[in-house]
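Every protein chain except one is present and positioned as in the full complex.
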Amino acid sequence: MTVAAERAADVRARGLTPIWACSAVGFLLVSLAVGVLAGPVDLGVGGVLESAAARLHVPGASTPLSPTEEAILWEIRVPRVVLAALVGAMLALAGATYQGVFRNPLADPYLLGVAAGAGLGATIAIAYLPEGLRGQRALPVAAFVGGAVAVMLTYAVGRSARRERDAATLVLAGVTVAAFFTAWQTFVQQQNAETLQQVYSWILGNIPNTGWSDVVLILPYVAVATVVILALRRVVDVLSLGDDEASTLGVDVRRVRLALVVAATLGTAAAVAVSGLIGFVGIIVPHAVRLLSGVGYRALLPLSVIIGAGFLVLADVIARTALSPAEIPLGVVTAFFGAPFFALVLRTTRAGVS
Amino acid sequence: MIELRGVTIALGGRPVVDGVDAAVAEREWLALIGPNGAGKTTLLRAVAGLVPFTGSIEIGGRPIEELRRSELSRLVAVVPQEPSTPPWMTVAEYVLLGRTPHLGPLAKEGRRDREAAARAIARLDLVGYEERRLGTLSGGEKQRVVVARALAQEAQIILLDEPTAALDIGHQQQALELLDLLRGESGLTLVAAMHDLTLAAQYADRMVLLDTGKVAADGVPRDVLTETLIAGHYGASIDVVPVGGRIAIVPRRGTRDT
Partner (left out) sequence: MLRISALVALVAATFAVVVAGASGGATSHQTGSQASFPVTIVASNGKVTVARKPRRIVSLSPTATESLFAIGAGVQVVAVDDQSDYPKSVPKTSLSGFTPNVEAIASYRPDLVLIAYDPKGLSDALARLGITVVHQDGAKSFKGAYQQIRQLGLVTGHESEATRLVGRMRSKIAAIVAAARRAGRGLSVYHELTPDLYSATSKTFVGKVYEALGLRNIADAADSAGFGYPQLSAEYVVSVSPDVIVVADTVCCGQKPSTVAARPGWDRISAVRTGSIVRIDDSIASRWGPRLVNFFRAMSSALARLRQ
């Protein structure tokens, strides 16, 4: 073996190492277990396991739970845990992606106006849809469309800017569009003040009890977004050098950025459509992973998916058990963790470790 | 190798580069000199395909507008004036980034890529630094890492923007000697914007003096670095001193022409 070939073994980019992958997956599995076992109704570990075995048609297994308990477990609790995992994974991934694409450690998945657009869509649906449709799934669709339109508008505004069309311009366009949509949303809300409680509740964010239907609804979007972003994760590391250097390294910066933003946005819009605006997940999780591991996006993106899922499942457990049998809006729980966490991030980044 | 004809670049309405003609032969070291704001950086960026221009820039006879980004970056590597060195990245990862033009967006580095990076690391005397994070390196070490990345790119042309601006005299010499050596070994063509006229004179084969976007002089260092030209374009009074077959520029104190 030549000298160069020998030394080539030392030249490695830190991908998702087995240790980190196992720890992350372990964390997720523990969260899922806690999620499925926790709740106002105590089902017992054995009960849950046997019920699961029976569902999987393991020969000889039968469920010790009553029909009501079965329903609670499989129609309310498990889909809720799965939904929380999907939403958490998507928000964390989108947040990490935006942080990489825009080279901004404070970027969150709502950066380009998705939140404001979805909020407007939801408010319009709540305020103006005829009675018959309101109880149906029109609300998530409206929120999704609103979010997507907002981001498209952000891109349009960004492209029409006469200054250099770089990442910073896009962020500014996002701020503009978000402000506009928020103003409009507030106006609609005020015009229909009796819907205040509903709108506010949606904005705070929660994981709904809609069973498997919401899981099926958002799974395709989250799956596609995740696949696209993870496929491009090495390029995100190149993007962290800035548009110019990335270009000189052969990356079509605009196209890659567009692909990443579209994927992250679609996934985020889908998540927001069913769960409202759950804040802080998109910032806390990527930063926590970065603080603990110091890795680049090649590893950070897949880790964010796994840990984001676990994180939101645990946050939802707190939301539904802390004041049991009453619920705390999930957005309140994540904010509770978010604020002190921000302080921590500020301290450590100011110390020069970014 | 590189041919510029009538290159004009307007930024914000004013021409920053105005009708520049220049040529760089294969394996040549061309130094771009000129006072601040002369358009050196902008010109380099144009050759790297980063800014739009009117006129023609050809590399190996092919106009760069016709090259796809990945093709261009396989031909031209850039060492910027202020490279972005994410503190959390390791040296190995950073140098490996130089292989990006040879990978598609979905591809992963293969053995060839890791070997190219390992060779670049060895050339720049960075063996043992592979797992060090960029944030822990000194200025000189960072400079070597950036050059290593450009080397790993295995491009025929390297554009350097003030490659020694932040280095002390020892590291300056080290870096430039190395570049010259690499040029000989790998047959590289170098175009460097340099502010230190003596160093430029010592290492460059040819020089182009830019002032307010126009070519004021083009030739071997001896012909470009004259008292009149320097006084006229830099507003400085100097003495040209022959040293070991080349020249050095020494600032002259005393009465200055007003």
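Note that the chains are named A and B in the order they appear, and that numbering of residues resets to 1 at the start of each chain.
We adopt the following convention: a contact is a pair of C-beta atoms (placed from the backbone, for glycine too) under 8 Å apart; a residue touches a chain by one contact, two chains touch by 3 or more.
Just so you know, these numbers come straight off a predicted model, no measurement behind them.
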Using the touch definition from the header, name the shown chains in contact with the chain that isn't displayed. A
Which residue among A:P18, A:P67 or A:P340 touches the omitted chain? A:P67
Footprint left on chain A by the chain that the document does not show: 39-41, 67-69, 71-72, 75-77, 79, 129, 131-136, 182, 186, 190, 193-198, 200-201, 203-204, 206, 208-213, 279, 320, 323-329
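In the analysis below, only the chains that are shown with their structure count from here on.
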Touching residues on chain A, where the partner in the complex is chain B: 3-5, 7-14, 231-232, 234-235, 237-238, 240-242, 244-245, 247-252, 256, 290, 294-296, 352-354
Write out the stretch or stretches of chain B touching chain A in their complex. 45, 48-50, 69-70, 72-74, 76-78, 80, 83-84, 86-90, 92-93, 95-98, 100-101, 103, 105-106, 108-109, 111, 114-115, 117-119, 121-122, 127, 130, 133, 135, 153
